[in-house]
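Notes to accompany the following structure.
Heads up, one of the protein chains got dropped from this complex, but the rest are sitting where they should.
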Amino acid sequence: MSLAIPIMSHASPIRSFFVWIGGLTLILIVLLGAGLFLTPYGPAEADFLNRLATPSVSHWFGTDHLGRDIATRLLFGTFWSLGLSLMIATIGLVIGTVIGLIAALSGRGGDYALMRLTDSFFAFPELIAAVTVAGLFGPSTLNLVIALSVVSWMKFTRLARSLAVALSECDFVIQARLNGLNRWQILWRHLLPNVIPSLLVLWTNSWSRTILAVSGLSFLGFGVQPPQAEWGAMLLDGKPYMQSAPHVMIFPGIAVLISVLLINLAGDLLRDLLADPR
Amino acid sequence: MLEVDRLCVEINGALLLEDVSFQLARSEMLCVVGESGAGKSTLMKALQGLVPARCQRFHFEPANIDASEAMPQMIGLPETRWVMQDPLAALNPRLSLGRSIAESLHGRGYTKAKLRKAVEKALEEVELDPAFYDRLPGQVSLGQAQRACLARALVAQPQLIIFDEPLSALDAIVQKKVAQRMDALRRETQTAYLVVTHDMGFAAVYADQVLVLQKGRVADYQPRTTFFDSPASPYSASLIEAARSLGALEGTL
């Protein structure tokens, strides 16, 4: 039995996380905006006289095989790589949570059917399923988003359901039932607020994994297509020249690495902040 | 007011409760005692409607329930409230104490102001400052949390409150304070208490009647005044003896 020690409010960690993330996002957007505003180049602006130039004062990260400024393209690529994966992770979060909570609240038959369906989807390895769907239906950004969304929701379903089921047996939910609340009121007041924190941790985790998947699939040719400035697509573009001009493949990779690392760190931070409210 | 005749609970062929009968009058306190596994929590769950149960007769006057055979559902009855063992488990960690207490008045169509007033009055009754309205369960002590649970039960002005080991999560000094407050409120509000406990000392001080459960059956059932002097079964005698040897009954008789 742990003694309750009067500590900081338990609602505030989520809020402070959002302040933190919101602030970081704002700074990122400002930096990106400033970068996009300040850069004298466009993402598709080719300069054939200055191909594969090494990093210099005028081209911080050098130029690629068409003479496009790599730094500028990386800035634009942020929207592709981080934006698309954020979108996919969020789609997964919403769909997965809804299905998981429905499973937890429906009777035994409905729960069984939904969870076996989830298991079935879960069995397909993310990248292999995405390669297959995106490949069969034609490599494009839209098909990439569809393919990765289809394989992104099951984690959330499992977590939301298992948490909701465990919470349903908690005394405070039994109290709510004894006080006459119906299952939707219980869902809204008691289950959702206690499920969301863990789902948010999973969501950041899913976001960083999806960044790897989006850029990886684009690099393999199944995702965002060149000449778009997605980081994986940039690597694909630069691959034939990596021997003579390694910088075309170094910088996009570092961009992916740093983004994933930062988001993972944010996820760890969030998990520590939200560790057991009791 | 409450009358239960020959209550049985059978799950997957195992008879967990057999022919448990008792009666409870207005503002009376019935203590159900027995060692763990004797069927105390099964009795709680049967009354909560969480396990299937049947009985010869079930009469609950405030709600006009008079049934036989199947146990009627007591879920959502405005006349009954529950107080559970672990206050931190019984309170949603992300809901303020005030809102948890207000939930007990769910469905009565109170305005926000009236709700707040009722909750603050209930907090006062259990000797908590109205400032506790906005506290979260993690920010208060166990004793304070259990008081909030008591307030949650009282605010609905029920005819019957069922307690499941209400003091066992608290330390000794807090136990005594909460127990005294519980008892005073019972007299003030004329509420009947059904207290499931293994604390013989508590039963010896506060109970009007004592019911001893052993292996799912009633081993003893009589008024407190006679129970401790002339236990009706060797089992209740041994329970009293054990409590006495631990000093739990000192100064209570």
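Things to note:
Going by the order they are written in, the chains are A and B; count residues from 1 in each one.
By our rule, a contact is a pair of C-beta atoms (placed from the backbone, for glycine too) under 8 Å apart; a residue touches a chain by one contact, two chains touch by 3 or more.
As a working rule, contacts and distances are computed from a predicted model.
Between the listed names "TonB-dependent receptor", "NADH-quinone oxidoreductase subunit NuoE", "ABC transporter permease" or "Aspartyl/glutamyl-tRNA(Asn/Gln) amidotransferase subunit C", the UniProt record for the complex's undisplayed chain reads "ABC transporter permease".
Check A:Gly33, A:Gly83, A:Gly110 or A:Pro246 against the missing chain and you find that the one touching it is A:Pro246. Residue in contact with the omitted chain (choice from A:Trp60, A:Phe79 or A:Phe121): A:Phe121. The omitted chain makes contact with just one of the residues A:Leu105, A:Leu199, A:Leu212 or A:Leu270: A:Leu212.
The missing chain lies against chain A, touching residues 116-117, 119-129, 131-133, 135-138, 208, 212, 215-216, 219-220, 232, 235, 239, 242-243, 246, 249, 252-253, 256-257, 260-261, 264-265.
Criterion: only the chains that are shown with their structure count from here on.
Centre-to-centre, using mean CA coordinates, chain A is 48 Å away from chain B.
Of all the residues in chain B, the ones that touch chain A in their complex are 48, 50, 74-76, 78, 80-82, 84-86, 88-95, 100, 103-104, 106-107, 136-142, 145, 152, 156, 169. Those residues of chain A that touch chain B in the complex are listed here as 1, 3-4, 6-7, 9-11, 170-172, 174-181, 185, 189-190, 193-194, 277-278.
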